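One protein chain omitted, others in place.
Labels for the chains are A and B, by order of writing; each one numbers its residues from 1.
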Amino acid sequence: MPVEVIMPKVDMDMATGKLAVWHVAEGETVKKGAALFDIETDKAAMEVEAPATGRLHHILAAPGETVAVGKPVAFIYAEGEAVGTSPVAVEEPKVEAPAPAPVAAPVAVAAPAPAPAAVPDSADLRATPVARRLAREAGLALAAIAGTGPRGRIQRADVEAAVVRAKPALVAEAPVAPVATPAAPITWEPQPGDLNVTTRKGSGVPLVMIHGFAADSYGWRPLEDALPKDQALIRIDLPSHGRSPLKRVGGFAELAKLMVQVFDRVAEGPVHVLGHSLGGGLALALADIRPRQVRTLSLIAPAGLGPEIDGAALNGIARAASVDSLAPWLKRLTARPEGISHDFAKAAMLARLDPGLREAQQELGAVLFPDGVQAFDLTAALGRIAMPTLMIWGRDDHILPWRQALAAPGEVALHLLRGVGHVPQMEDPATVAALLGRHLRG
Amino acid sequence: MNAQVQITDAQVRELSYAEAIREAMAIALESDPAVVLMGEDIGTYGGAFQVTGDLIDRFGPDRVMDTPISELGGAGVAVGAALTGLKPIFEFQFSDFAALAMEQIVNQAAKLRYMLGGEAEVPVVFRMPSGSGTGAAAQHSQSFEAWFGHVPGLKVVQPSTPAEAKGLLLAALADPDPVVIFEHKLLYKMKGPVPAGHYTTPIGKAAVVRKGEHVTIVASAIMVHRALEAAAKLAAEGIEAEVIDLRTVRPLDRETIIASVKKTGKLLCAYEGVRTLGVGAEISALVAESEAFDYLDAPIQRLGGAEAPIPYNPDLERAAVPQTPDIERVARQLAKGEV
Partner (left out) sequence: MMRDNQENTPFALRQFTPAQLREALRKMYLIRLFEEGAEESYMRGLIHGTMHLSIGQEASAVATCMELTDADKITSTHRGHGHCIAKGADVGRMFAEFFGKETGYCHGRGGSMHIADVKTGNLGANGIVGGGLPIAVGAALTAKRLGRDEVTVCFFGDGANNEGAFHEALNMAAIWKLPVIFVCENNKYGMSTSAAYATAVKNIADRAVAYSMPGVTVDGNDFSAVAEALHDAIARARAGEGPSLVENLTYRWRGHSKSDRNRYRTKDEIEEWMSRDPIARFRTELIAHGILDEAEAEAVEAEAKAAVAEGIEFARQSPSPAITDVTKFVHAEEAA
């Protein structure tokens, strides 16, 4: 067997070598270790020694040709060995030119510039990221907002001021008095379409979240931030709330039916369910109607366990058309009024700018809580359900009295939180997340 | 996770930053025979900043080892010792001198675990006095946290209080990987409450040392104190600044910083290292690329060291690094929407 003479790798990033010159001709004898050929590289030329003693035959690369590393360039036959045809059966395709040296360092990819807000007339506008986001969420054009920041930059305060200015006709002149039913004529029309559902991707069994009256899915944010990042979430906006279409609903049972419809659509297997206040009542109803689909149930101050409810507060919230008339009622949601900041009230008002939404919610409130009384009773459902159930209630809940929790049977895990009002998921998200986490893990 | 110091012994006393570090080393020397201190003039002299003090009297020259003036060799001895079963705490007399030992810190200590595929560990602690303000001038006043923070395999911390200085050193000793501790020279004499006994301050967790809603100031080492002074002045004007004590440069506590910026929408980074390519540059970038971006209501601001070696003249020396009035001015501008 002849000894193969290969193109050797001699430099770190060498993939091919250019054969510069042969020191031995075809048929000539060469000794092991003697100079056989030179490789030309970017550094200096490299002399390659013969790997064996014998006669050189079947030279495959001429001077100036480039050969891939490891490929044969000739063969050395021992004295007396028969020289047949070239052992290399197929003509190796010659590489045309040396491959360019690989790039030493990856080219740094410039981070894409953040896309401007999706408002077409914002090309030359200066606006901070939060200003752009708030304008987008409120549906306001940046071009219509004056910026008071440096170089005319639109800042958060400018957008907030613009939001308030956009609804001058509805600013109440006197403090809002609690009214059980809306006095103004109904000006809204029901809208087609399914309820709005948003999700957060994750692993494992998803958690369906149903918010309460006059709230929306954004209210879950503090709790979401405290839950494990990989917990999958499915958030449902009630009809006439959040981004869901406005719907006319005749009573709790009809509302529950709407929830079951959307639930059947979004729950692809058994899920955990969490509900707050009215959403808690609906979560309980879901668990009662679809017991096999609900792996665990978690209720935060759920409605439907007793007649008492602060209907005035709920109605005040539903009616309020400005921050000034909304904030005093919002402050009833927490254990202490300081629990609701002005910023929070502003943000909440931003989500309620649509008068149609407010009217629809007021009507819903009147249907579910006529004369400030809970018109539906879910205690029987609570007694029927068999899946593991968690109930959390603030002992300073001004909207739904905590004693209604005592309607729960013994198997329900009941947690009463001191110093917490009607929104434990906002007032103490860490504790709620911890209790919920344990409950979901079983 | 709770970023507060976990305290195992309720007794709290006033100690200086240097005394707190000494106490940490004494606890370590007493409880673990593998711990050994190494450094120049740390024995009878007690250390250039009197940090080791009388430890040699209590533990002897075998545990408190004076090295010759051999930063590179000494650091390498510490690496080799850590590789084979000791837990050395190596003191550089000034952080500037660590430049002589970059080979052993960066090429060896930081990389041995990785290069050996996890089959080795180097539990060494390098501690060094850092920063300016003592008139020691250009070669004795530098802040290298960004240099070392740039090296995967190292952890880099900057305690700002006596309690943190003790807790972070004890945490560094418990860490199986190399940790670099920058102690600010101007803080050695600062007194503060220090719990007795053993406790650790978690590496990789920043602390919100002052809550506020109008502007976030992320500060490290001595800048934490200057930021708190500035915040007190601003509070009188109705501006509430949130001050975050960074504590660890590598790994950075992204979550605490991002949460704060989401709340206030305004960020000021205050650090002593040279401004360009310093710790604040990294913090600014990580905030800008995070979910906090959509909450920013002003450009991110950085106050860092001047683009010059630290000058000798005291006025120039002060002007070369951020001072309290600088932090106050920029935080005010941020809060009022003027930048």
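In this text, a contact is a pair of C-beta atoms (placed from the backbone, for glycine too) under 8 Å apart; a residue touches a chain by one contact, two chains touch by 3 or more.
Owing to the predicted nature of the structure, the values given are computational and were not obtained by experimental measurement.
Summary of contacts with the chain left out: across B:E121, B:E255 or B:D294, the touching residue is B:E121.
Contact with the omitted chain, checked across B:L15, B:I42, B:I56 or B:A82, is made by B:A82. Where chain A meets the chain that is not shown, the touching residues are 6, 8-12, 14-15, 43-47, 68-70.
For chain B, the residues touching the chain absent from view are 33-34, 36, 62, 65, 67-68, 70, 72-86, 88, 103-104, 107-108, 112-121, 152-153, 155, 175-177.
By definition in this document, only the chains that are shown with their structure count from here on.
The touching residues of chain A, counted against chain B in their complex, run 111, 114, 128-133, 148-150, 155-157, 343. Residue ranges of chain B in contact with chain A, taken from their complex: 213, 265, 289, 293-298, 337-339.
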